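Following: one structure in structure tokens, then a few remarks.
And then chain A:
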Amino acid sequence: MVQMEWYLVLSTFMMFAGVYGFFTRRNLLTMLISIELILNSVDINFAVFNRFLFPEQLEGVFFTIFAIGVSAAETAVAIAIIINIYRNMKNIQVRNLDKIKEE
Partner candidate 1 sequence: MEYTLLLLILPLFSFLVLGLLGNYMKPKVAGFIGTLSLVGITIVSYFTAYNYFAAGRNADGVFPTLIPYNWEWLPFGKLSIDMGVMLDPISVMMLVVISTISLMVHIYSLGYMKGETGFQRYYAFISLFTMSMLGLVVATNIFQMYIFWELVGVSSYLLIGFYYTKPAAIAASKKAFIVTRFADLGFLIGILIYGFYVGTFSFTPDTARLISAGAMIPLALSLMFVGGAGKSAMFPLHIWLPDAMEGPTPVSALIHAATMVVAGVFLVARMFPLFIDFAPEVLPWIAYIGAFTALYAAAVACVQSDIKRVLAFSTISQIGFMMVALGVSTSIDPNNGGLGYMASMFHLFTHAMFKALLFLGAGSIIHAVHSNEMSAMGGLRRYMPVTHITFLIACLAIAGIWPLSGFFSKDEILAACFNFNPLMGWTMTAIAGMTAFYMFRLYYCIFWGKENKELHEAHTPKESPLSMTLPLIILAAITCVAGFIPFGKFVSSNGTAYHIHIDATTAAISLVVAVCSIALATLVYARSKQPIADTLATRFAGLHKAAYNRFYIDKVWIFITKQIIFRCISTPIAWFDKHIIDGFFNMCGKCTAYLSKKIKWLQDSHIQHYCIWFLAGTVLLTIILLIF
Partner candidate 2 sequence: MCNILILFVVIPLVMMLGLWASRSLCQVKVVMVSGASLLLALSIYIVFNYIGLRNAGNDAEMLYTSSIMWYEPLNICFSLGVDGISVVMILLSSIIVFTGVFASWRLKPMTKEYFLWYTLLTVGVYGFFISIDLFTMFMFYEVALIPMFLLIGVWGSGRKEYSAMKLTLMLMGGSALILIGILSIYYGAGASTMNITELSQIEIPTNIQHTFFPLLFLGFGILGALFPFHTWSPDGHASAPTAVSMLHAGVLMKLGGYGCFRIAMYLMPEGLAMWGEVFLILTTISVVYGAFSACVQTDLKYINAYSSVSHCGLVLFALLMMTRTSCTGAIMQMLSHGLMTALFFALIGMMYGRTHTRDIREMSGLMKIMPCLAVCYVIAGLANLGLPGFSGFAAEMTIFVGSFENTDTFHRVCTIIATCSIVITAVYILRTVGKFLYGEVNNPEFLQLTDASWDEKVAVFTLIVCVAGLGLAPLWASDLISTSVEPIISQFIK
């Protein structure tokens, strides 16, 4: 049987991959992808804790479901914004974004 810790380690790994991506990538969309990784890793944790530690209850599952919903919402809005930015600036690199402040 797989130990709970293995799952946790896996999710942690995924989370930090996302973190690293968030730190280093310049492209807004890639940064968003990194955020998805982070959220995903958190979802795994919810599910794992629910299954292993509190199997009678369902909070973890529901939080995962809601989190997936929220992330979907967030992605939709974020992509809308990104498209808007792209439309204005023909570019979605982070370093160009300081122009937004000036306008």
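The criterion applied here is as follows: contacts are C-beta pairs under 8 Å (C-beta built on N, C-alpha and C of every residue); 3 or more make two chains touch, one makes a residue touch a chain; residues count from 1.
Selection rule: all candidates are chains of the complex that A comes from, given by their letters.
Note that the coordinates shown come from a computational prediction; the quantities given were computed from them, not determined experimentally.
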Which option touches chain A in the complex, given 1 or 2? Just the number is fine.
1
The answer for chain A against candidate 1 in the complex is residues 19, 22-24, 31, 94-95, 98
